[in-house]
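Just one protein chain is left out here, and the rest sit where they should.
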Amino acid sequence: MMSAADLMSAALGVAFLSLAVAQLMCMIRLVLGPNTGDRILALDTMVINALGLVIVLGIHQGVRIYFEVSLLIAMLGFVSTVALARFILRGDIIE
Amino acid sequence: MSLEIIGTYATALFLLIGSGFALVGVLGLLKFNDSMTRLHAPTKVGTVGIGALLLASMTYSYVSGAPSMHELLIMAFLFVTAPISANFIAKVNLHQRACDTPPAPPRDDTWSTLKSPEAEGDIPSGNEGS
Partner (left out) sequence: MLGRALRWLMPHPFLTLLLAVVWLLLQNEISAGMAVFGVILGVLIPWGTAAWWPDTPHRFRLFKMIRYSLLVMWDIMVANVQVAWIVLTVPNAKLKPAWIVIPLDLLEPEAITLLAGTITLTPGTVSADLSDEGHSLLVHVLHTEDPDAVRDDIKSRYEARLKEIFS
């Protein structure tokens, strides 16, 4: 059984790598996606993945200030998804 | 087994689970071939993956001596807003006719996204100013 610190750094490496690979796969769907809904979904998923990357970076560096960054990214990502969808549905974001 | 070692193992476990779920969610996004089925995977499995990563961050802060609970805020925010964005993207798919037509509702006329705007007298028709 590996020691706790070794397991921790291995887990951090695996987390970084899988989130980066997930981000690249989202970009593939962003280019491929035949409809607009697929592209909006790919952009929203990329924002959530970026949020995950910031959280794992905060664990790795032991810094506490990344929490505010992640809260802002989450809020702005949601608002931008809703704005894109409303633009397609109605042609107008705020009536 | 001191509490610190248990906490470190728990953090590593949550990290692996969270990143695994995020990867599976995006795999579903790439794999399916219909617009509406592609919607299910990243919005839900991805949200739980990020929830597990936030749990890892909380337990790690307990281990390193400065306990913090504010990751619960991000978790609550994501659980409330992920269904809303999924609903909007489903409406975009319905509006652009990118999926099979759904069956009609039993009591009313039609679904709100598919309802065309009634001509209330002030929407000009196409060939007036020729």
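To keep things simple, chains are lettered A and B as they appear, and every chain counts its residues starting from 1.
The rule is simple: a contact is a pair of C-beta atoms (placed from the backbone, for glycine too) under 8 Å apart; a residue touches a chain by one contact, two chains touch by 3 or more.
A quick note: this is a predicted structure, and the numbers were derived from the prediction, not measured.
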Contacts of the hidden chain among displayed chains
B
Can you say which of B:Leu13, B:Leu73 or B:Ala98 touches the chain missing from this structure?
B:Leu73
Tell me, which residues in subunit B touch the chain that this view leaves out?
21, 24-25, 27-28, 31-34, 36-37, 39-41, 43-45, 48, 68-70, 72-73, 79-80, 82-84, 86-87, 90-91, 93-94, 100, 102-103, 105-115
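In this text, only the chains that are shown with their structure count from here on.
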What whole-number Å value describes the gap between the mean CA coordinates of subunit A and subunit B?
11
Within their complex, subunit B touches subunit A through residues 4-5, 8-9, 11-13, 15-16, 18-20, 22-23, 25-27, 29-30, 35, 38-39, 42-43, 46-47, 49-50, 53-54, 56-57, 60-61, 64, 66, 68, 70-71, 73-74, 77-78, 81, 84-85, 88-93, 95-96, 98, 113
Of all residues in subunit A, which touch subunit B in the complex?
4-5, 7-8, 10-12, 14-15, 18-19, 21-22, 25-26, 28-29, 34-38, 40-42, 44-45, 48-49, 51-52, 55-56, 58-59, 62, 64, 67, 70-71, 74-75, 78, 81-82, 85-86, 88-89
